[in-house]
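Only one structure is covered here, and it is reproduced in the block below.
Complex shown without one protein chain; remaining protein chains in place.
Order of writing sets the labels: A, B and C. Residues in every chain begin at 1.
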Amino acid sequence: MFQPFTEEPIRLIDEKGNWIGDFELDLSEDALLTLYRNMVAGRLLDERYIVLLRTGKTSFVAPAAGHEAAQVGMAAAIRPGFDWVFPYYRDKTLLLSLGYPAEQLFAQMAGTVLDPNKGRQMPEHPGHKDLNVFTVASPIASHVVPAVGAALSMKFQGTGQVVLTTFGDGATSEGDWHAGLNFAGVQGAPIVFAAENNRYAISVDFSKQSASARIADKAHAYGMPGYVVDGMDVLASYYVMREAVSRAREGLGPALVELLVYRYGPHSSADDDSVYRPKEEVEAWKKKDPITRFERFLEKRKLWTPEFGEQVRDEERKKLEAAEEKALSAQAVPPEWMFDDVYAERPWHLEEQKRILLEEL
Amino acid sequence: MFQPFTEEPIRLIDEKGNWIGDFELDLSEDALLTLYRNMVAGRLLDERYIVLLRTGKTSFVAPAAGHEAAQVGMAAAIRPGFDWVFPYYRDKTLLLSLGYPAEQLFAQMAGTVLDPNKGRQMPEHPGHKDLNVFTVASPIASHVVPAVGAALSMKFQGTGQVVLTTFGDGATSEGDWHAGLNFAGVQGAPIVFAAENNRYAISVDFSKQSASARIADKAHAYGMPGYVVDGMDVLASYYVMREAVSRAREGLGPALVELLVYRYGPHSSADDDSVYRPKEEVEAWKKKDPITRFERFLEKRKLWTPEFGEQVRDEERKKLEAAEEKALSAQAVPPEWMFDDVYAERPWHLEEQKRILLEEL
Amino acid sequence: MATMTIVQAVKRALDEEMARDERVVVLGEDVGKRGGVFLATEGLYQKYGPDRVIDTPLSEAAIIGAAVGMAVHGLRPVAEIQFADYVFPGFDQLVSQAAKIRYRSGGQFQAPMVVRMPSGGGVKGGHHHSQSPETHFAHTAGLKVVVPSTPYDALGLLKTAIRDDDPVVFMEPKRLYRSIKEEVPDEEYTLPFGEAAIRRAGSDLTMITYGGPTVESLKAAEELEKVGVQAEVIDLRTLVPWDKETVLNSVAKTGRALVIAEAPRMASFASEVAATIAEELLDQLLAPPIRVTGFDTPYPYIPDRLYMPTVTRILNAAKKALEY
Partner (left out) sequence: MATMTIVQAVKRALDEEMARDERVVVLGEDVGKRGGVFLATEGLYQKYGPDRVIDTPLSEAAIIGAAVGMAVHGLRPVAEIQFADYVFPGFDQLVSQAAKIRYRSGGQFQAPMVVRMPSGGGVKGGHHHSQSPETHFAHTAGLKVVVPSTPYDALGLLKTAIRDDDPVVFMEPKRLYRSIKEEVPDEEYTLPFGEAAIRRAGSDLTMITYGGPTVESLKAAEELEKVGVQAEVIDLRTLVPWDKETVLNSVAKTGRALVIAEAPRMASFASEVAATIAEELLDQLLAPPIRVTGFDTPYPYIPDRLYMPTVTRILNAAKKALEY
């Protein structure tokens, strides 16, 4: 049982890699290594995206390096394909860890027909029906209310499912964020709200975003517990999320979990972060790298060596390369698909407009 | 210095009329009697409105009986005509106490030319430039963000003014309410947010509105103090508001004050409250009447007798009758005024449309 | 056959659909014990309980947004916005989530939901209880928009809306809620979207309208009959998709079109219909298509009814068209 509203973030591994939890670790070696592998894969995916951008294969990237521990921890805390996830654009590692096929992620980045979303949105906006991953929408926090609606549906129908929804620190300022958490609180909806607090919303630092010391404090307003977690610690992220998820599943209602992370890269490929944050700050956070920290932990348990790390990286890189190759060699989404899926059936005015387009193609 | 986030509401007069404050009352007898007179006048105004409705002179009333102590206390805590007020539709006693001319309030109820708002809105939507009373808008909580904007303007320009904005318990669920409080918190804006918590938003009781025990608790989310006050106690309402207003004026930032009140009447003249709340509940609250409670207090200080009470009621009734007479005998707003004030100057399309209307008149 | 009002028809549609399909849930402000401020959900809470008739907190974003999530997860939510004027705090949920989830997911997800709202003026409600915001919805690809003007249509169209797989904005002209009574079959029926009703046949002039002003249009047509002019009155019933065919056939026949709506004129749905008529029927027009609409001012408290197309204003426009 973790305490909500703590002064200090909940942490289970210290910077040197020591377990500092006050309970017994109950994860198998396999499970621990999966967490590790997922973080590595997420980091590599992020790097590949930047290569795609440089080579003109995609038009936009939202770097996620630094968010891996939080995202991998969350992914491990839910039941993929059973529970639902309402993610935001910086969640590639979360999705990959949930089993989102990498080639479909790449296809989304490139707009090829392998994207189950049919290339309808800009890069970094995946979504997957079979995995119950609600397709990302750009308007910040707008997915939080639908997430609550889905949770209410689960509650009313007694499905035993839980919703996980994620967002950044900036998202907490939007009215819809408030509307969602408030409604969830009143109804005791089975949902976990996970804030990936990387301290910046593009250039705006958290002190200009909110006057509460912690995002977790905001849970007071909604009658739910608010946990603040070291989001560079994959085990803390996992265990707190696991507890929040089981509370929700048992009918004890929603929780807000704040995961303190840092984004090493700029906000997006369109951003220049040097104008609003000092290089030293970035460097200082890089020293707290979540992957390195977990490597130290695994090493102490004799589960990791530098060679093993290299091997994992190699294996994951190969998988991603194959996926990328497959995704990018698929056909580009054809223009006339534009007229599909506006409605379940195409009404006359869209038939007319499709003809107008075909005329000029 | 009052404590924020108390378990029990702050109270200075007990039910029997005893002063239970732990500091010395610093109000003159005149000031105390003005508070009393304002509550009486507000109650009478409310009653007159209902008569107006019955006689077809107005089309809508939002009964405010039960809110008098809170509203009168607030009014006394600010500097009328210097500070700004962003009220909501149930604030007739607040406005009257601020010196809003009664005939202009009646004119707004009836849509005659004496309404400085030119009869543009339904009844219970007053506003007054000279008094810095922002004209009420129906969409719940939508005035809270402009209120914050005005406070920021005061801060940036160093005017020494403060904003008071009021709203009901239901308003706290709107996204705009959140957006406003959050921005005010970040900027330390000189504003006091006053919740008139009458436990119902039309039929929806507070437990379905919010899972936090108190509205005041929500202040945690915005890094500001949240005070919970017995809003049937005019002195508690006044003193807590006074403190919140001076904090704001001194640059210590915003506060949220929750005033626990009750509305004796239905939500509005279009409502039947018997379907959602028991008569006994209403009766129980009537026993806590804010005017009677203050009469007991004044009586103990030898400032009140039943005869004096009757005299005040008579005097205030006469003033209101004269005001009503004046307001209602004024001309009805002429239809073609409809085309004024859409813009500072009337553009061609409204000239055209005005001609269309004149053609048919 | 039972005689009923529009608000009764709405209630019956909700009740029948909730009984038929347990995925149908109702949510909104005061829809529970209170039965809605217009009593359109009266009795449903008592019958179906708090998990299917949900009193929400006071947030239109919560109402519409939660409906999207419920719909995506498999329910068939019917959200009530207490007055159409209050849809705007939830507008982003409607345009960014409800309208786009099917599209942006490549058809993987869908949001079969209805957003009901009493709309229009004539109830002395001033600007925030009188607006007709249908243009905002019609301009948003992905939404369907329905505006019934009779009890029969309200019942049949609301049932269709609930069964439809797309988000439907269902606008109920509040000034007609109780003013029109009509016989409605006892058997269950639905009405298709995209089919206008010819409320009155005529050969000299076509009035194209929907919602509240259907009443004034019919009155104006009666007046015109007295002077020997036969006006055809078309009630569109659904705006997206709208029944272009019926409109064009009629105008091709009469050569004269009035488009009558109570929303403000500028960039309105009425302009869409007028522009389409001009674009497709230029040579058959004996007079320009004339729009008779609400004015481009906020909806005023005083005057109330004069803001909307009055019978006189419709007749003035008809005169222009006939004398052109």
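By definition in this document, a residue touches a chain if its C-beta (ideal position, glycine included) is under 8 Å from a C-beta of that chain, and two chains touch if they have at least 3 such contacts.
No experiment lies behind these values; they were computed from the predicted model shown.
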Item to complete: Quick one: jot down which shown chains the absent chain touches.
Response: A, B, C
Practice prompt. Could you tell me which of B:17, B:81 or B:146 touches the chain that is not displayed?
Written response: B:146
Discussion item. Which candidate, A:175, A:254 or A:290, sits in contact with the chain we can't see?
Written reply: A:175
Worksheet item: Among the options B:33, B:53 or B:342, which residue touches the chain absent from this view?
Response: B:342
Discussion item. Going by the contact rule already stated, which one of A:51, A:213, A:284 or A:332 would touch the omitted chain in the full complex?
Written reply: A:332
Item to complete: Consider the whole complex, including the chain that is not shown, and state which of A:38, A:71, A:97 or A:121 touches that chain.
Response: A:121
Discussion item. Give me the chain A residues in contact with the hidden chain, please.
Written reply: 59-60, 111, 119-122, 125, 137-142, 170-171, 173-176, 201-204, 208-210, 270-271, 275-276, 332-333, 335, 337-339, 342, 349-350, 353, 356-357, 359-360
Worksheet entry | Residues of chain B in contact with the chain not shown | 84, 86, 115-121, 125, 127-129, 134-135, 137, 139, 142-157, 175-176, 179-180, 182-183, 186-187, 340-344, 347-349
Worksheet, complete the sentence: Residue list for chain C contacting the dropped chain reads 85, 88-89, 91-92, 95-96, 99-100, 103-104, 127-128, 135-136, 138-139, 141-142, 240, 263-272, 274-280, 282, 285, 287-291, 295-298, 300, 324
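As a working rule, only the chains that are shown with their structure count from here on.
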Fill in: Top chain pair, ranked by how many C-beta pairs fall in contact
A-C
Item to complete: Report back the single chain whose CA centre is most distant from the CA centre of chain A.
Response: B
Item to complete: Could you give the separation in Å between the centres of chain A and chain B, each centre being the mean of its C-alpha atoms?
Response: 45
Practice prompt. Could you grab the centroid distance between chain A and chain C? Build each centroid from C-alpha atoms only and quote it in angstrom.
Written response: 40
Worksheet item: chain B to chain C: how many Å between their CA centres?
Response: 36
Response to the item:
Expected list for chain A, residues touching two or more other chains, is 175-176, 179, 182-183, 186
Worksheet item: Considering chain C alone, which of its residues make contact with at least two other chains?
Response: 56-57, 59, 61-62, 89
